[in-house]
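Okay, here's the structure, questions in a sec.
Omission of a single protein chain aside, the complex is shown with its protein chains in their original locations.
The block that comes next holds chain A.
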Amino acid sequence: MTTQTVATTNTSTASIVFAAAAGMMLLFFSGYAQATILHDAAHDQRHAMAFPCH
């Protein structure tokens, strides 16, 4: 029982960390990355979401 609990907690901690990291990567790409082509494509949306990007 104890082992089971520990195993479950470990799995979910790993997946929580994974989900958080995936989210931050996507947000960096959509909100922060400065490459001109990305900036232009995301322009209207960044303004509306108030991402400070330029």
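To be clear about the criterion, contacts are C-beta pairs under 8 Å (C-beta built on N, C-alpha and C of every residue); 3 or more make two chains touch, one makes a residue touch a chain; residues count from 1.
In this text, contacts and distances are computed from a predicted model.
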Chain excluded from display, named as in UniProt, from "Acyl-CoA dehydrogenase family protein", "ChrR-like anti-ECFsigma factor", "Aldouronate transport system permease protein" or "Cobalt transporter subunit CbtA":
"Cobalt transporter subunit CbtA"
If you put the missing chain back, which residues of chain A would it touch?
9, 11-20, 22-27, 29-31, 41-42, 44-50, 52-54
